[in-house]
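Have a look at the structure below, then the notes.
On to subunit A.
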Amino acid sequence: MDVLAGKVKVTSKTLDQTMNPAELMDHPIRLSARDVTVHYGEKQALHGISIDIPDRAVTAFIGPSGCGKSTFLRCINRMNDTIEGAKVGGKIELDGEDIYSADLDVVELRARVGMVFQKPNPFPKSIYDNVAYGPRIHGLAKSKADLDEIVISSLRKAGLFEEVKDRLAEPGTGLSGGQQQRLCIARAIAVGPEVILMDEPCSALDPIATAIIEELIDELRENYTIVIVTHSMQQAARVSQKTAFFHLGNLIEHGDTEDIFTNPVNKQTQDYIMGRIG
Partner candidate 1 sequence: MNALVIAALLLVLLTVSYQVGWSRSRKLADGKDTRLHSRPIYHGALAALFALLPAIVILGLWALFSQSVTNSFILAQLPAEVAQQQPFEVQAAVSRVQAIASGYGVIGEPTPMETAAASAYASFQQLSFLGVIAAAAALGAVGLFWAQRRIAPRLRARTEVEIFVRLALIACSTVAILTTLGIVLSLLSDALRFFSFISPLDFFFGTTWNPRFQSTGSGSAGEYGLLPLLWGTVMISIIAMLVAVPIGLMSAIYLSQYAHARVRSVVKPIIEILAGIPTIVYGFFALVTVGPFLSGLGDVIGINIRATSALTAGVVMGIMIIPFISSLSDDILGQVPRTMRDGSLGLGATQSETIRKVLLPAALPGVVGAVLLAVSRAIGETMIVVLAAGNSPVLRANPAEPTSTVTVSIVNQLTGDADFTSPQSLVAFALGLTLFAMTLLLNVLALYIVRKFREQYE
Partner candidate 2 sequence: QSRNTIQIAGSSTVLPFASIVAEEFANAFPDYNAPNVAGGGSGGGKRQLCEGVGEATLDIANSSSKMSASELESCHANGVTDVREIVFGYDGIVFATGINQGDFALEPVHLYKAIAAQVPVDGELVDNPYTNWSEIDASLPDQGIFVAIPGTNHGTREVFDQRVLEAGCEAAELPEMDEDAMEAACLTPRQDVVVEIAGDYTETLARLQSNPEAVGVFGLSFYDQNRDTLKVATVSGVEPSLDTIAAGDYPVSRPLQFYVKGAHVGVIPGIEDYVAFFLSEQMAGAGGTLEAAGLVPASSEFLAGQLEAFNNAEQYTR
């Protein structure tokens, strides 16, 4: 039924910041993975992933459900350690340092590599305490004033401060979904991470909240290395500079977002982008 072919188009980038591929070249590699494999018990979820992730840019992971996007993301801050039966192989380096080496303290790693989850998950505490939690456990603030400073600037960076400044003492769980997600981002930022991982951060949000978060990601890109998993190709196209396409535990294709969407090299990538699979 060819009449329908081509009827769906994605016009992306409603946001104003843009970046052309040449610019990206300047960005040094922040994270590099080599031959990463993950087993969940008997089952192999990742089959040797190698990828370089540039600094201060947004890298999107796309692919059909169950292809291993989240699994790989969790390797980057070793959240897989917390899953019983998960075994990680291969090597991941953050600024040249092997994050799976024995000397590295995983707690410190996670302070450097923040994570935002699919469902907003604020702690059942006040908004202030949510953001202050990370700085507190890591001892980042010398004084109360210091801490206030960190909390406010993090909330501001997450674009939430204006909305909540009068109710910092109210529980974070009382916010709307989109606000909660921004709170989670603020919480992650407060620890002063270098990399922020986001696993489908908008999938539980409505379109308006999604747009706000996307804008926020675009702003954050200036200061952080961001990796985002998304199930929406449109979203990947809108927010990322680099895109990696996963399929059945393999990294099929990886490159500049524009290239991936306009000229996918691989047949599977093509099929996925054309909506033939997934």
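Selection rule, in plain terms: all candidates are chains of the complex that A comes from, given by their letters.
Criterion: a contact is a pair of C-beta atoms (placed from the backbone, for glycine too) under 8 Å apart; a residue touches a chain by one contact, two chains touch by 3 or more; residues count from 1.
The shown structure was predicted, so the numbers you read here are calculated from the model rather than taken from an experiment.
Contact annotation for this complex: of the listed candidates 1 or 2, subunit A touches only 1. Across the complex, subunit A meets candidate 1 through its residues 105, 107-108, 137-139.
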